[in-house]
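A short write-up of the structure that comes next.
Every protein chain of the complex appears in place save one, which is left out.
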Amino acid sequence: MNERILEHDNQVVRRFFALDTQTYREGALNLKTKELLGLVASLVLRCDDCISYHIAQCREAGVNRDEFFEAFSVGLVVGGSIVIPHLRRAVDFLDQLETMPA
Amino acid sequence: MNERILEHDNQVVRRFFALDTQTYREGALNLKTKELLGLVASLVLRCDDCISYHIAQCREAGVNRDEFFEAFSVGLVVGGSIVIPHLRRAVDFLDQLETMPA
Amino acid sequence: MNERILEHDNQVVRRFFALDTQTYREGALNLKTKELLGLVASLVLRCDDCISYHIAQCREAGVNRDEFFEAFSVGLVVGGSIVIPHLRRAVDFLDQLETMPA
Amino acid sequence: MNERILEHDNQVVRRFFALDTQTYREGALNLKTKELLGLVASLVLRCDDCISYHIAQCREAGVNRDEFFEAFSVGLVVGGSIVIPHLRRAVDFLDQLETMPA
Amino acid sequence: MNERILEHDNQVVRRFFALDTQTYREGALNLKTKELLGLVASLVLRCDDCISYHIAQCREAGVNRDEFFEAFSVGLVVGGSIVIPHLRRAVDFLDQLETMPA
Partner (left out) sequence: MNERILEHDNQVVRRFFALDTQTYREGALNLKTKELLGLVASLVLRCDDCISYHIAQCREAGVNRDEFFEAFSVGLVVGGSIVIPHLRRAVDFLDQLETMPA
């Protein structure tokens, strides 16, 4: 789907997508920390697709289950009970990832 | 001001405040990472007081200027240009902290 | 699903869930009023799962159809037309509840 | 200020303001409940001016301090710690109202 | 579904729906501009149903693909990467509309 968006010749949209990728590159903060930042930002803004994406990225970056739950706890306390349905789907998605063969 | 809130005998409010403190304690994730999570969550939800609070906490936890700007960049890209006025005030607050004697 | 979240040993998450339950207990405000507050908060924050949950709780607490629509009207006016798709699903859910045998 | 907005001949804006007033009129739900709904909606959407307005209206409708704190607790738990700075200002405003002669 | 909402005798809800319709009528700003405003507002508030509705209205008002992408780019930059999943569905919906016979 991203391809269909990017094939349209709109430079602002294309540059935004490039910038989005660049944002999570290893720098002063390591990849794992940056992906955790993206995850918690997605949780408090309550975007399921974004949450799943960052969970997958975090997992590749080596985030373990205890660390995931601590990140979830920050998102839950900052964002409130309105985050709970998204947290449910987040844990469900994480459980699915963990049962898949590496 | 927190005192005036907590002196009222409402157990839910009191417990929430206690839970909020507990959330940022060192655990599977270290203090610095947790405070950075709180900072980026506050940025994308655009709460100036929360941003200032977490900048001060991050600074005590040893976050340096490069790391701050990388955290800011995640908040800016996830949250969009609507974050910019808050980012201005965040950088202004950070500048003030850095000119204060330790 | 809540069980799977709570079986993980994260005290902040567990305490938040306990606090969430405690919040809606009868107190200075009665149960019905508190559930209506939860419903309107969910409407303006536009969380379908939360809306359905509080509609069911309100109904058990004795909220009738006229009262539901007045609560909906507050959510709609405070939150704006962006609430409309959620209001549609809310009314649909309420209609389903009302056709179920008690 | 409302006068300056309403003196401009825009029918949608004028009708919205009239509808906003109508929303909180006594109906199937009483005035007190409706103002509490407006207060909690304003808390979770984090609008200080709206919070102060509904606190004043609630007080006129007879909401007491215990009831205020229970309404605050719902707003705090649903909306999360990001609500705290607004809660501080809400309690401060309530304290001011309570020290004013009736 | 709107019918089921409107058949209930709640004047605030009915008036809000009438006002919502009136908002997008040709006036000092033409219909196309107003629908584009509704579209970008829906994008940054991230409501898929509202986005689809305004895309269909914009298309009837003569908005072409380049114009759509420029409106999307404003929504993306103001609202940030959290808008991306909604932008994907928006482009998907637009593609479907464009393949349908007029």
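Quick notes on this structure:
A, B, C, D and E are the chain letters, set down in written order, and residue numbers restart from 1 in every chain.
Here is the rule we use: a contact is a pair of C-beta atoms (placed from the backbone, for glycine too) under 8 Å apart; a residue touches a chain by one contact, two chains touch by 3 or more.
Just so we're clear, the structure is a prediction, and the values are computed from it rather than from any experiment.
From the options B:50, B:63 or B:87, the residue with contact to the unseen chain in the full assembly is B:87. Seen across the whole complex, the unshown chain contacts chain E at 19-20, 23-24, 27-29, 33-34, 36-38, 40-45, 50, 64, 66-67, 69-71, 73-75, 77-79.
What chain C contributes to its contact with the hidden chain is residues 44, 76-83.
Residue positions on chain B in contact with the hidden chain: 46, 65-66, 69-70, 72-73, 76-77, 81-82, 84-85, 87-88, 91-92, 95, in rising order.
The definition used in the following text is that only the chains that are shown with their structure count from here on.
The chains that touch both chain B and chain C are A, D, E. Touching chain D and chain E at once are the following chains: A, B, C. Ranked by separation of Cα centres from chain D, the top chain is A. Counted by C-beta pairs in contact, the busier of B-E and C-E is C-E.
In this assembly, the C-alpha centroid of chain A lies 35 Å from the C-alpha centroid of chain D. Chain geometry summary: the mean Cα position of chain A and that of chain E are 27 Å apart. Chain C and chain D have centres, each the mean of its CA atoms, that are 20 Å apart.
Multi-chain contact residues of chain E, defined as those touching 2 or more other chains: 12, 16, 23, 76-77, 81-82.
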